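This is the structure I want to talk about, given as structure tokens.
Note that one protein chain of the assembly has been removed; the remaining protein chains are unaltered in position.
Take a look at chain A:
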Amino acid sequence: MRKVTIITCVTLMISFLIGNIFIDTIYAGSLSWGSRGEEVRVVQTKLKNWGYYTGNIDGAYGKKTYQAIVNFQKKNGLVVDGKVGTQTRKALGMTTKTTTTKYNDLVKRAQQKLKQWGYYYGAVDGIYGSKTYTAVTKFQKKNGLKGDGIIGSNTKKALGISGKTAKEAYTPTSRGVSRNDDISLLAMAIHGEARGEPYVGKVAVGAVILNRVKHPSFPNSIASTIYQPGAFTAVDDGQIYLKPNAESFKAARDCLNGWDPTGGAIYYWNPATSTSRWIWTREVTLKIGKHWFAHE
């Protein structure tokens, strides 16, 4: 007799335990009266958008939610049980794929994009919650997509996160950039203007050109500065087209790499040959070789 009781007790306990373990899997994903949480919120939002639900979106499965679901199920020819199971979920447009509470790499990438674009403010954790849902629908509406909160192929495309990156040939940028164009133009100007000067005087002339580029009263590129009408005599009389020698090139590279012997000068002139009366009104701040330099 006692044995029987013990066996019954043990079997009951075991079955209770097993039940406990399996109850989660059996009812997983299905929402019913009394459920709470993010998913309920999503369901409520959906139903409210469709006009079935009139209460607050509070994430609690109450009377109003129940009624709304029953109405929804009736209208959509589903089993009217007031529970959000697989069928109802499908009809509501909530695929389990994007609404899992588990980590999902796609969700994470979408969250990151949405955050960068200012739609999403939550954590980038790869878990699809209500914040992600709101962000996705907001994004979809702004971009003329169906506002269903599903990260489907169209949404992926619009977000720019479609699985495969474009397989088109990508040309590395470094092939399309050269600093030699700047260097040879600068070397030409240095050679035309200062080929008889000491090396530092050459670097100084190049530095003045670069200082002008950075100055608001002068053009904003090396070419415009050098070719500004009346700015450099060697440009006006064509001496700039002489072939620059190695030293002029070296000087051009040194000033492009930051050597400025003038400490920021924007004018220079040769007092022996200068014809501009205006330039003599400048205050001389430095003399190198035959050239005088001024800062203002």
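Here is the rule we use: contacts are C-beta pairs under 8 Å (C-beta built on N, C-alpha and C of every residue); 3 or more make two chains touch, one makes a residue touch a chain; residues count from 1.
Please note the rule applied: contacts and distances are computed from a predicted model.
**Q** Leaving aside the chains on screen, match the unshown one to its UniProt name from "Germination protein YpeB", "Pyruvate synthase subunit PorA", "PDGLE domain-containing protein" or "DNA-binding transcriptional regulator YhcF, GntR family".
**A** Matching the unshown chain against "Germination protein YpeB", "Pyruvate synthase subunit PorA", "PDGLE domain-containing protein" or "DNA-binding transcriptional regulator YhcF, GntR family" yields "Germination protein YpeB".
**Q** Given the full complex, what residues of chain A touch the hidden partner chain?
**A** Contact residues on chain A toward the absent chain are 109, 112-113, 115-116, 124, 161, 165, 170, 172-174, 177, 179, 198-200, 203, 214, 216-220, 224, 227-231, 246, 249-250, 253-254, 257-265, 275, 277-278, 284-288, 295.
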